[in-house]
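I have placed the structure first, in the form of structure tokens, so that the comments after it can refer back to it.
All protein chains but one are shown in place.
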């Protein structure tokens, strides 16, 4: 038994798992489910829980859909998660992200990592104007 | 001599450093400079370099100013840099970020850290649709 | 000369390195040594030092062997180290970890990364009850 | 308005927020709520969502309560989140963690950070036995 | 359009991009440009900006070239960036790093990750002698 879990396809999934897959496809108006969910499907309570979280957090709210996907993509790029960069990059493009916007997003992510590091390393005191 | 460098105030700064402070205030239309720059001022070439980077990256482009500040804030929150959360939180608010938007931003940052971690830990294979 | 060091097999190892390999196999009651040690073997003092650390820390103590391996695996999953997830996942299974336990472990690791991020980003003040 | 949100006490909370506080206290059999939840309370949907996650993940399952708290504490220590170390350290002690166990836990966390770093830096190839 | 950008070769690059490639080769006295720059070339302002930063920071100064490359390599190894370990490992070797020095560097990186983690987890108070 390996540490790496194989994706569970729709045809081999339990009805409990299929219900989540169906909700993912209906919510996203797509006809397929990406591997992240198919891997989580080895543990149905986690699959249901994480999907409920994503559905709530990424659903309609005070920020528009594109901005939400840009934020998710920026954090994923900062954390260096190749899978999440690929999946949320695709989602951001579906929501209208242009290549020029992606370039600027990555420039911000890179620069923030530099200045976050410097501010923390120096222990810069927070200005009273920011409190 | 301590590892922590004290902020250098305008009145005690060299003309080289004052020129950067002046450009920061002119660019931002403010009458003060925050501590991050005053700490970097111990090393004028770095002060000039980092400011030139921030000015270019955060200036007008394909993403609007609010979105840029939201992205910077999201990465800073994800990295847990208290100074940058405070300074870019203030900048985002100046650019119109509401409390409801800040709440959603943090919800995305928290959730992305969870799913980035899971996707990496599982080594989820990237779907061909994302390539 | 590449930055990536090739594993040094038992047959090509010095007697100094073989002595560590022998102790690893005797301690673990296995007849093979995994690549982590074979890569460290390019630097015998580091090989000996790291093995001595692992042997001491993971040996008998106040926590049972399974709990120790679960903790090692959880930190490795949180840090996103594929090699360590694979090797300590195997070790945890040898010590009795079930697939259901592994699922719960990963759920905790993912959730902790979310709440750690939120607590740090918010700068939540530590309750006096916890001090 | 500061980036740092103040804890919302029970007496000043909405009924929606109080319902979560009540469930936290009932589930944990305590008569107080810690600051993490009081800070999340500025955003009730997130408060409810994160609490539902913690309740599900940390509830009865394949791992016993002490092991779950040890894992949460280990990840929090690895991530360097002072608030979570304090809160989950307290929870682990309530579940029976001894000082000797805490010492061993931290030794594992520290060592895992060293070996995770080395395995990743070296790009150690995963042994076929682990696949 | 994929999230992963393909390297842009000299022959297909714009004159703006070629000017940066030419400066990289002239500065480094080499006849080729590595993929990092060829990928950044999709966004010429970022290519120019990052190169200007690297040229300034890694140029002659108070630290000699080998020490600078060792520091870059150590941070890259600590962050687990395979590309940067490979490229700065090669640069350090060109500047004279021996295999024995590389072994010691990695031993320091690994140990620092362990003790950084322990110091942060314990919240060790900074000694007045260090302030």
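For clarity, chains are labelled A, B, C, D and E in written order, and residue numbers in each chain start from 1.
In this text, a residue touches a chain if its C-beta (ideal position, glycine included) is under 8 Å from a C-beta of that chain, and two chains touch if they have at least 3 such contacts.
Computed from a predicted model, the values in this text were never measured in an experiment.
Colleague: Where does the absent chain make contact, in terms of the chains shown?
Modeller: Within the full complex, the chain left out of view touches A, B, C, D, E.
Colleague: Even though one chain is hidden, which residues of chain E still touch it in the full complex?
Modeller: Within chain E, the residues that touch the unshown chain are 4-5, 7, 32, 34-36, 39-40, 50, 53-54, 57-58, 61-63, 67-68, 70-72, 74-76, 78-79, 81-84, 86-87, 89-90, 98, 100-101, 103-105, 107-109, 111-116, 118-120, 122-127, 129-131.
Colleague: Can you list where chain D touches the absent chain?
Modeller: These residues touch the chain not displayed: 80, 85-86, 89-90, 93, 99, 102-103, 106-107, 110.
Colleague: Which positions on chain A touch the chain that was left off?
Modeller: 77-78, 80, 82, 85, 106, 109-111, 113-118, 120-123
Please note the rule applied: only the chains that are shown with their structure count from here on.
Colleague: Starting at chain A, what is the smallest number of hops through touching chains needed to reach chain D?
Modeller: The least step count works out to 1.
Colleague: By the contact definition above, name the pair with the higher C-beta contact count: D-E or A-E.
Modeller: Contact tally favours D-E.
Colleague: By mean C-alpha position, what chain is farthest away from chain B?
Modeller: C
Colleague: Distance from the CA centroid of chain B to that of chain C, rounded to the nearest Å?
Modeller: Those two chain centres are 35 Å apart.
Colleague: Just the number, please: Cα centre separation of chain A and chain C in whole Å.
Modeller: Inter-chain centre distance comes to 28 Å.
Colleague: Do you know which chain C residues sit against two or more other chains?
Modeller: 4, 50, 78, 80-82, 85-86, 89-90, 103, 106-107, 109-111, 113-116, 118, 120, 122-123
Colleague: Can you tell me, using the touch rule above, whether these chains form a line, ring, star, complete graph or other shape?
Modeller: It is complete, because no pair of chains fails to touch.
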